[in-house]
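Taking it in order: structure first as structure tokens, then the write-up.
A protein chain is absent from this complex, but the other protein chains hold their places.
This part shows chain A:
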Amino acid sequence: MRYNERELLSLARQPAEKAAEIRMSVPKKGNVLKKRLVKLVVNFLFYFRTDEAEPIGALLLEHCKITKEEENIFSISFIEEPERKYCFECATEEQCQEWVEALKRASYEFLRRSLIFYRNEIQKMTGKDPLEQYGISEEARFQLRAHRQ
């Protein structure tokens, strides 16, 4: 599958929501934990060798499961392949919890659900659709699932 790698690399250089040096393993035989610079930008998680400017890899964080594993460790796996896990060993339990929380909220789908929720609540409380003033009430992406194509 082709993709605009150049733009992804550019995205990896943007200011991150969260970045830290974390030991990480990819689902390969051996599962060796290696120290990486892990950077969350929009719905992508980039990981770099600590002394390199370009990421080794990127994970799109849609339809994924963030699991708190044992102490200081969390994992990311994807719906269609739940056994293949990317593991992350944090320095502290606190750091681990922060990352789990941040990653759970990192998907576009989560953002969409939040938007629909807030829209409904504001409408209930004030009687007005808050998206009307932006002229985007009818956009497909802001509708409840049932109405979308």
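The rule is short, and it goes like this: a contact is a pair of C-beta atoms (placed from the backbone, for glycine too) under 8 Å apart; a residue touches a chain by one contact, two chains touch by 3 or more; residues count from 1.
Basically, contacts and distances are computed from a predicted model.
Hidden from the displayed complex is a chain whose UniProt protein name, among "superoxide dismutase", "SERTA domain containing 1", "Phenylalanine--tRNA ligase alpha subunit" or "Sesquipedalian", is "Sesquipedalian". Chain A residues in contact with the hidden partner, per the touch definition given at the top, are 1-12, 14, 42-43, 54-60, 62-64, 78-81, 108-109, 111-112, 114-115, 117-119, 121-122, 124-128, 130-131, 133-134, 136, 139-141, 145, 148-149.
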